[in-house]
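Note that this complex is displayed minus one protein chain, with the remaining chains in position.
By written order: A, B and C. Residues from 1 in each chain.
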Amino acid sequence: MLHRYPKRVAVIMLVLLATVATFPLWGPTVFGSQSDFMLEKLTLMVILALFAMSLDLLVGIVGLVSLGHALFFGLGAYTLALASPDFDAASMWWMLPLVMLVSAVAALVVGLLVIRTKGIFFIMTTLAFGQMLYYLISTAPFAGGTDGVFIMFRPSVNVGETPLLDMNDPHTFFYFCLGVLVAGFLFLRWLTRSYFGQVLDGIHDNEHRMQALGYATNGYKLVAFVIAGVLAAIAGMLAAMQYGFANPAQLGWHTSGEVLMMLILGGMGTIFGPILGAFAYEILLYAYEHLTLHWPILMGLTIIAAVLVLPRGIAGVITDPPWQRKVSSAEGEEAPDDRVAARPATQSKEG
Amino acid sequence: MDLAFFGVQLLNGLQYGLLLFLIASGLTLIFGIMGIINLAHGAMYMIGAYLVWDLTMRLGNFWLAIVIAIPIAVALGLVIERLFLDTLYKRDHLYQVLLTFGLILVINEAQRIIWGGDVHSVAIPAPFDASLQLTDNLQYSVYRLFVMGVCLALAGVIYWVIRHTRLGIIIRAGAVNRDMVEGLGINVRTLFTLIFSVGVALTAFAGMIAAPLTSITPGMGDSILITCFVVVVIGGIGSIKGAFWGAILIGMAETFGSVLIPSIASMVIYLIMAAVLLVKPRGLFA
Amino acid sequence: MSQEPILYTQGLTRRFGGLVAVSDVDFDVRPGEIHAILGPNGAGKSTLINLLSGEIPPSEGEVLFHGKPIQGKSVRQIARMGIGRSHQKTNIFPRLTCLQNCELAARIHMGGVFGSWRSRQRAREVGERALEVLEICQLVQRAYTPAADMSYGEQRQLQIAMVLATAPTLMLLDEPMAGMGRDETVQVTELLESLTDRYTLVLIEHDMDSVFRLADRITVMVDGCVLESGPTDQIRASEKVRDVYLGRHHEEATA
Partner (left out) sequence: MKNFKKTALASVLGTATLMSAFGAMADNHPVKVGLMLPYSGTYTALGEAITNGLKLAIEQNGGQLGGRDVEYVQLDSEANPSKAPQNMSRLVKGDGVDFVIGPVHSGVAMGMLRVAKQSGAITIIPNAGLEAATNQLCMPNVFRTSFSMWQNSFPMGKVAYERGHREVVTITWDYAGGKEDVAGFKEAFEAEGGEIVEEILVPFPSTEFQSYLTQIASIDPDAVYTFFAGGGGVSFVRDYAAAGLKESIPLLGSGFLTEGNIAALDGAGEGVLTTMHYAETLDSEANRSFVSAYQDAYGVAPDTYSVQGYDTGAMLVQALEAVGGNTEDRDALIEALAQVELESPRGLMSFSNSHHPIQNVYLREIRDGQHEVVGTAVEQLEVPDDACQM
């Protein structure tokens, strides 16, 4: 059944979680002097995983291919940067809601415009809106321009005056991000299995049919767009917190492209896939950069290969391993792709 | 703003717009018929510029360089279509986006390995290396006029093909409803290969004739790509007419916007796009 | 039959680029009847249905449902007005179970998604409604099978079930038996027959036997135009139809 996966998925994800969560215990012995850096890298992966997951709601679940998702990532970062006081730590208790509010409003406005468009149009308009905010930020005097801005203090999590979490401690911050990721995952898992999720699946498989049934599909898409935007903004805020730095490049369309790559690597429409994808992408990048200065070629070829050979990503391999394809109900798995295949045609009919 | 100034700006806007049209036309063709979104479009523009620079260096003749470069561009389009896109038509746009994004990385890096990271330029070729005196202190390169002429001519040709040939009927039908094309009993495979090669060639050609007017740098295609998207979105998908007027509109908007409202010059085209989408979500001419 | 038609069209025309798919068609459906549309491939049958269900706007002419033009209304508004349709391509949600498909159809006509979210009561009603239509379409035993894993015939039936679940006053069925085996065809024919007393149907179908068995009236289309329209017997008798349509139909069959 849809959004229900074989036991081994749960097992793999839990093992991964356990491995990641216990890094501070085994990290130093494995990486020695490098373990601090590795923890940092791991934290980044966790944040990117959240970002990728938020995009999966749009691309994988609803079937809206956004090439401007970095807009919200950057928005989260800049909301933090601009709202933080200069010589004092902001409080997470109001910073997080603020980031969510700002991004929700932005997603609503942008969404109202882009949701009306379809297929390729949606891709291009989201891209263009991303660029619009990119230029707005990089030319706005208050936002530090193209050089970007520093965030000197990470928001604090206090109860009254007593600090609950010391966000400046890399371990605490790491666990905080991990916590947010898990929460986000559980939320999306619940959402995709709800009635609302069913409608989104319906829209993905055949939006036209949904309208013929009487669904106001745009409304549902807009809600999904806003949710995805807010989650992305939270990821952006965490990313800005990690290094205390926000820059317009975070809003650029290359960032949007990269997160799409994570999606394809991990396997979209599965919610857990993008998490694997984010980790895989970062590890590959790290390896390639060590390998050669011409790493973009390797990365480019990897993506092309993924698209051609492994369109359903790592998740696809796990849920439906090549070595037992015959056993598993092939059409049951393939049919959705055929639906998707049929989609562009229908869209161009409408578009 | 006196009249002469206004007139010259009009000319600038028109010239820029026409060039934009040439670059965007290939994009919109490929969208319209094949439903393929090609992010590597800008990279093709860059390739065109580098090709013509390289060949001009070797052969010492710009025109000869173009003549040789065009078939190369067509071949490139053909290879890409057969090698990569072939499998994608039946798949979601996402895969097209990703694959062509991957292509950008590969092509840009390949360019760097082949031609290096230096900035290059192509001299304005004879017989157009003269210039006209527009105002008492401002001259205008004849070559720019030539480029305008070429763009207009090509626009005319494309328009004629669309209006008055069987291919044109197919293209128009395809833009409305791709299933019809299959219905018309046409070898879609060949059609797609043709369209894609032509689209790539158009873009590369734009890069070639633009080369003497700009500087040839790595990644020069990336920024133009986004502008082209805006043009296509405004004009309406698959509509050559839309691409034309969209390009002119953007050309004018950037020209006058940069002078009259410099504070938001960088965003003006996106604002226009947003406005158009509010009124007509499928673009002006869809 | 002198009743007010529940749906009729005037000079309905649709062009794609240069090609005319439907030209100047006057067409009407009376309450409670089964009105079949016959015609060779490319005669514009599906285009006509798409025009009736408002999925594509006409180039000229208009469609009136209960006397009100559907022009400018969105597909979903028209669906809410009570026009349910099934498509020629099997058009279900393959990743959802048979039951979920019907629930999806029923829910929107019973207070919507968020309604079901709020009250267990509503959710139950939706489930019952869904089971009901599965009952009618003899799919209950498949309720929990993913649609994609069902046989082609079952998928076609599910599609009809979904249309039923939306409780329409007019059903537009585009070749419900396309590509079906004999027994399946018979099965669906029976199913449709069982609906006649409760629903008004517009039916595109190639299968002669079923059409002549089911239809009260038949409209024959050729090259986008109405060749002849009238009671079943009249059409069965018509020379014109036999030559132009049945003739061609034969070639197709033998080709």
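By our rule, contacts are C-beta pairs under 8 Å (C-beta built on N, C-alpha and C of every residue); 3 or more make two chains touch, one makes a residue touch a chain.
Everything quoted here is computed from the prediction, not taken from an experiment.
> I'd like to know which visible chains would be in contact with the absent chain if the whole complex were considered.
Checking the complete complex, the chain left out touches A, B.
> Touching the hidden chain in the complete assembly: which of A:G27, A:G145 or A:P163 does that?
Of the listed residues, the one touching the omitted chain is A:G145.
> Could you please point out the chain B residues that touch the chain left off the display?
1-2, 4-5, 8-9, 12-13, 15-16, 108-109, 112, 116-121, 123-124, 131, 133, 135, 137-141, 213-220, 223, 254-256, 258-259, 262, 265-266
> At which residues does chain A meet the chain that is not included here?
33-34, 36-38, 40-41, 44, 135, 138-139, 144-148, 150, 242-245, 247-250, 252, 254-255, 286, 289, 293-296
Just so it is clear, only the chains that are shown with their structure count from here on.
> Taking each chain's centre as the mean of its C-alpha atoms, which one lies nearest the mean of all protein C-alpha atoms here?
A
> Between B-C and A-B, which chain pair is linked by more C-beta pairs in contact?
Most contacts of the two pairs: A-B.
> When the centre of a chain is set as the mean of its C-alpha atoms, what distance in Å lies between chain B and chain C?
Going by mean C-alpha positions, chain B sits 45 Å from chain C.
> Centre to centre, by mean C-alpha position, how many angstrom separate chain A and chain B?
32
> Two or more other chains in contact with one residue: find those residues in chain A.
Answer for chain A, listing residues that touch two or more other chains: 349.
> By the touch rule stated above, which residues of chain B touch at least two different other chains?
175-177
> Taking the complex as given, what residues does chain A use to touch chain B?
Going by the criterion above, the answer is residues 59, 63, 65, 67, 113-114, 116-117, 119-121, 123-125, 127-129, 131-132, 135-136, 139, 253, 257, 260-261, 263-264, 268, 294, 296-297, 299-304, 306-308, 311, 337, 340-341, 343-345, 347-349, 351.
> Across the complex, what residues on chain C touch chain A?
Where chain C meets chain A, its residues are 53, 55-56, 74-76, 79-80, 84-85, 87, 89, 91-97, 100, 103-105, 107-109, 113-114, 116-117, 123, 146, 148-149, 162, 166.
> Going by the contact rule at the top, pick out the chain A residues touching chain C in the complex.
Interface residues on the chain A side: 1-2, 194-196, 198-199, 201-202, 205-206, 208-217, 220, 329, 331-332, 335-336, 338-339, 342, 349.
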